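Okay, structure first, notes after.
Below is a slice of the complex: some chains, not all, each in place.
Note that the chains take the letters A, B and C in the order they are written out, and that residue 1 is the start of every chain.
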Amino acid sequence: MFRNQYDTDVTTWSPAGRLFQVEYAMEAVKQGSAAIGLRSKTHVVLATVNKANSELSSHQKKIFKADDHIGVAIAGLTADGRVLSKYLRSECINYGFTYESKLPVGRLVVQLADKAQVCTQRSWKRPYGVGLLVAGLDESGAHLYYNCPSGNYFEYQAFAIGSRSQAAKTYLERKFEKFMSSSREDLIKDALFAIKETLQGEELTSSICTVAVVGVEEPFQIIDQKTIHDLIESLEPKEEAPAPAADQGAAMQEDRSPEVAPMDI
Amino acid sequence: MFRNQYDTDVTTWSPAGRLFQVEYAMEAVKQGSAAIGLRSKTHVVLATVNKANSELSSHQKKIFKADDHIGVAIAGLTADGRVLSKYLRSECINYGFTYESKLPVGRLVVQLADKAQVCTQRSWKRPYGVGLLVAGLDESGAHLYYNCPSGNYFEYQAFAIGSRSQAAKTYLERKFEKFMSSSREDLIKDALFAIKETLQGEELTSSICTVAVVGVEEPFQIIDQKTIHDLIESLEPKEEAPAPAADQGAAMQEDRSPEVAPMDI
Amino acid sequence: MFRNQYDTDVTTWSPAGRLFQVEYAMEAVKQGSAAIGLRSKTHVVLATVNKANSELSSHQKKIFKADDHIGVAIAGLTADGRVLSKYLRSECINYGFTYESKLPVGRLVVQLADKAQVCTQRSWKRPYGVGLLVAGLDESGAHLYYNCPSGNYFEYQAFAIGSRSQAAKTYLERKFEKFMSSSREDLIKDALFAIKETLQGEELTSSICTVAVVGVEEPFQIIDQKTIHDLIESLEPKEEAPAPAADQGAAMQEDRSPEVAPMDI
């Protein structure tokens, strides 16, 4: 109630020292379809849910390549995410041209965060409504970052964002200790399991998810659908028991937004 | 009610992470007269309903050529659509001049989407109020895209937008599996059937629709009215039974806007 | 009531996808004194009602020449119309200077429409409050266009805009089929009949209307008052029965604005 007085302009602080417009932009990430990322010592895997709007359409692209050694998965406003991934691409090209070497992942992530911060301090813009999982490999190893609309970023061992991502996070927390030494294939399988968690009983098929990988001697690439299909098949025997009803209830409670948000978030 | 606090400025997020002004702009597409697109391996067909305001006037142009290999059909604010199609034209010319080759369709679509995204993040502009079906043929084959006011785009096998487009979408979903291998003529016929669906019993005549095609060895062109007339004649025997009343009721329920919106959308 | 929340800024969409400020600007056209246009294969005729404010003043100029082959008649805010016709004039001159040929009518109309569209998408401007009937002759023949404050344009066989234009439109719809083959004189006479319709029983005299013509081997010119006077005289025998009362009632109902609006629209 009082809250509403301070929440229509990104340059207005609330009496408690909060910027509500930035927090609302962070809500947009929660409305987008889920994206997950996880890494071993040598590889980083990104995966997204990509349900198409209808039989007639392809799904929206949610994973973008920035350079041979860096890619991103997004959740939230796809248009904002596409514009930011274009920025990443051009930063990588410029760096490569100037220094004849690869842009370190951490450095790119900071530039991206700085770009997002600017939109939280000007009255005539709005914060970006998208979260980005940045996967990259550089001389310091494999990295997974999360860039938030607030201009913050975090390094993660594994992370999940977007709609119903809580279930995926729970899965990743239970398993993450073994990720560092995982093989490339195990990492991808775990990504698929995590994605499965966000589907709430819906069947996981190769047509509703995208998986990408970057690793030592393996440039960033989206894995072809056939391979994903085979991997999903191979998961079956290992399949976990269905999440108990209580758990589902919680996940559903979290999930107040319709399946596909009006802006195709 | 609460919703109204956050829906007058495109740079204001709602507490739930939505941009209502962008969603309202998407409503403008639904108010425009219908446009449909569909493609085979070798051809893309666009069709629009073009009812003239009165006997005295020609209809408004809803299909624009961007280049020999690309054209668009619009639904929503015609003026916005015309300005954007002019942008497409100039991008094609510039690319051709610089690279002496044809601008790939997907690339043009992304540029168009980026231009739309900018208007969703500045306080002194408004989002475009028009949806565009982009039909094109390049080295990677025939393509059909839908560009949305939100700055998103989607690739489609077949799609319909605008007023009473739901009936056309239903038709296209029933038939789309055969489109890939359709002949040019069958594709055009299916376009006419789809357009017919949006007319709710009104007679389809060559004077109230425009059809365009682009294909292998066939530059983008609007098909002359005589040919359309003959094709419509030829449809008659095959004509489907009228949509059952229930179906019509649904279509009508969807259709709350007057036949011709005040801004000639 | 709800409507009022979204109707004070041209960059604000209503929840139903409408731009009320643009629609309100279109109302301004309806407040202006009537303008009509009609064309044959070889000629286009424009006519306006030009009642002077008082015996002491000349009437306001409502018909402007853009070039030898193009002229416009306006309804709505005269000042906006004059500024736009000045723009048309300078575009014609620039084109002639650059290409040493005449600017095609359709091309000029699109440029005019684009200029109007810009004013529907910026928060610090307002849409133009004037409608323009553009009459022109080029290699593709005689043309009549209507340019609307929304940034839209339409090609017409014959059209009427402004205050009490409905009666004129009814007249034109009844007669338009013969216009294409009309002689120059018949076209002008029909223009005078149409203008007469908007006067609601008031006598038509050469002092309260302006008529202009452009045609094959005839540059755009305003016809001198003597000729108009003689033509009006010659109309008498052919004069139609007075519009029936019911018809008049309808016209009057439409006409809620005072004879001369405060801004001399």
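Methods note: a contact is a pair of C-beta atoms (placed from the backbone, for glycine too) under 8 Å apart; a residue touches a chain by one contact, two chains touch by 3 or more.
Owing to the predicted nature of the structure, the values given are computational and were not obtained by experimental measurement.
Of the identical chains in this model, 3 are shown in place, and the full complex in the file is built from 7 copies.
Following the convention adopted for this analysis, only the chains that are shown with their structure count from here on.
Chain contact topology: the protein chains form an open path, each linked only to its neighbours in the line. The angle of the rotation superposing subunit A on subunit B, based on CA atoms and rounded to the nearest 5, is 50 degrees. Note: centroid distance subunit A to subunit B, computed from Cα atoms, is 31 Å. Chain contacts: subunit A has no residue touching two or more partner chains. Residue ranges of subunit A in contact with subunit B, taken from their complex: 4, 7-10, 20-21, 24-31, 52-58, 60, 76-80, 82-83, 86, 119, 123-127, 129, 257, 261-264.
On the side of subunit C, the complex with subunit B involves touching residues 5-6, 9-19, 22-23, 26, 110, 113-114, 116-117, 120-124, 146, 148, 150-152, 154-159, 169, 172-173, 176.
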